[in-house]
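The complex appears here without one of its protein chains, the remainder shown in place.
== chain A ==
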Amino acid sequence: MQTTTANKSVFDVKDLNLWYGSFHALINLNFSMYKNEVTAIIGPSGCGKSTFVKTLNLMVNMIPNVHMSGEINYNDKNILNKKIDLVELRKQIGMIFQKGNPFPQSIYDNVAYGPRIHGIKKKKQLDEIVEESLKDVALWDEVKDRLQSAALGLSGGQQQRLCIARALATKPEVVLMDEPTSALDPISTLKIEELITKLKEKYTIVIVTHNMQQAARISDKTAFFLNGEVVEFSDTNQLFSNPSDKRTEDYITGRFG
């Protein structure tokens, strides 16, 4: 498992284990995610990849009967420590879900939602944040004339980009994406992929994907999950061209999964 990087690590996962009740869902995970890189998590359904990404912002705590052991060090601070401030953590770590989930409010209010509640009241400052966030996701030109109309009136791909803008508006450092294109058509998917490549200049991205071509296209590092374990973690090019584990090879050549 060798990786090459000049960047500093944002997440260091050490001996992470997670149980749903008595089911051991994540087993002894050890790997790191680096600043301004895209880390892809691939693997068959039920292998724990969504669970893993939800541990990074502790959304996993919403599920009853979950317990964890080990460490997840975010900027050298263990977030599994009980004293962690969830509000602060989730402000820094944005999350995008499988299906675009805008609030039933206007486009503007969706993007301004996080900053407003986190204390930004000035209209001018909010306007700037909204514009900047929508430009970041290449949605500004499509919606600038109808910022006050309903977000739910947008197309699926636009809704997903709006959700990304909403997450960016709180100025996060990391953006977690849980199969962000699985409900989208190929053109919208392409737009999101282009967006991810651009976003990594400013943000660190962890993306769960079902689609191996997608992982190969957009990520710098890839972790292959199987039955709750990380089978292989390395540079994306290497993992796809020269996998070191037989199971990785079987998976990426389509022999199972």
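In this section, a residue touches a chain if its C-beta (ideal position, glycine included) is under 8 Å from a C-beta of that chain, and two chains touch if they have at least 3 such contacts; residues count from 1.
Rule of thumb we're sticking to: contacts and distances are computed from a predicted model.
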> Considering the UniProt annotation of the chain absent from this complex, which name among "Carbon monoxide-induced hydrogenase proton translocating subunit CooK", "Phosphate transport system permease protein PstA", "Isoquinoline 1-oxidoreductase alpha subunit" or "YciI family protein" applies?
Replying inline: "Phosphate transport system permease protein PstA"
>> Looking at the full complex, which residue from A:S9, A:T55, A:S106 or A:S133 touches the chain that isn't shown here?
In response: A:S106
> For the chain left off this view, which of A:L16, A:I129, A:C163 or A:L199 is in contact with it?
Replying inline: A:C163
>> Tell me which stretches of chain A touch the chain missing from the display.
In response: 57, 59, 62, 86-92, 94-95, 97, 99, 101-107, 109, 113-114, 117-118, 148-153, 163, 166-167, 170
